[in-house]
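Data first, discussion second: the structure below is written as structure tokens.
Omission of a single protein chain aside, the complex is shown with its protein chains in their original locations.
Let's look at chain A:
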């Protein structure tokens, strides 16, 4: 069956994030000749280069451009997405399972009395039905779900759906307009300030490589060699709960069943013993490297490659070696 699918572009600092292309590629496949519509809600919406959205599958791009969209305000974004949905009447709405999508999808789904499946890592078609795969218990198990209804919402975990080869011959119409009148009193929450925090400069949820530290780093300063390694790799820095609880780093970095669940291509677990709670958040990473002094640490049971030894000796050598190799 052919479908109309609306994809909310995931943006960071005015740029389109890769998960958007992953969603568009999936949408193109699932539309079965129907229409794929990309949506942009931004304070620089009109200036965003939308050509790539078409290359990955968008047939049409809807743009909301207003200074009010500089930061995410649920009432503002919901009003726009609501209006876009009413205009194009999609069967499926895809959003990234990131800070905005996680917050916005259930809000708008509730308006449409629609079902939602969160944090999907795959979507296939079976007998005309969409079948969504998602982790439960932070990846200790998975389910395949169908969702009933005229319109279904799904949030997509970055790094899991595959972005197809871009087709540069494709183009899309762009419709820029005011989608909803946003009077000040219609927005019931407002952003007073945004404080950018350091997570190694790369966002954990979308990072291809993550360097994570545990109690073994011993102190806030102990994270320094991990940041150095992450910088060479263009990686994000994460942490186990132990490291966060010990105040070696901010909770924003925590990976685990409480905390963030990540699926990078490469995960360095440094000074992390591998409590089941942490493993739940990272064990579905494609390749895992463990560096730990304790040869009995459970982390070695899930690691593809392990080095038993002192992280303060090994990590700096690794950083230097990578600098050399990656420069070649």
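The criterion applied here is as follows: a residue touches a chain if its C-beta (ideal position, glycine included) is under 8 Å from a C-beta of that chain, and two chains touch if they have at least 3 such contacts; residues count from 1.
Operating definition for what follows: contacts and distances are computed from a predicted model.
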Protein name as given in UniProt for the chain not displayed, "Carbon-monoxide dehydrogenase medium subunit", "CidA/LrgA family protein", "Electron transfer flavoprotein subunit beta" or "Ectoine/hydroxyectoine ABC transporter, permease protein EhuC": "Electron transfer flavoprotein subunit beta"
Residue touching the undisplayed chain, where the options are A:91, A:254 or A:273: A:254
Which of A:91, A:205, A:240 or A:273 contacts the chain that the document leaves out: A:205
Where the unshown chain meets chain A, residue by residue: 71-72, 74-75, 98-99, 102-103, 105-107, 109-111, 113-119, 131, 134-149, 152, 188-199, 203-205, 209, 233, 244, 250-254, 257-259, 261, 265-266, 275-277, 280, 283-284, 286-289, 295, 300-309, 313-314, 317-318, 321-322, 325-326
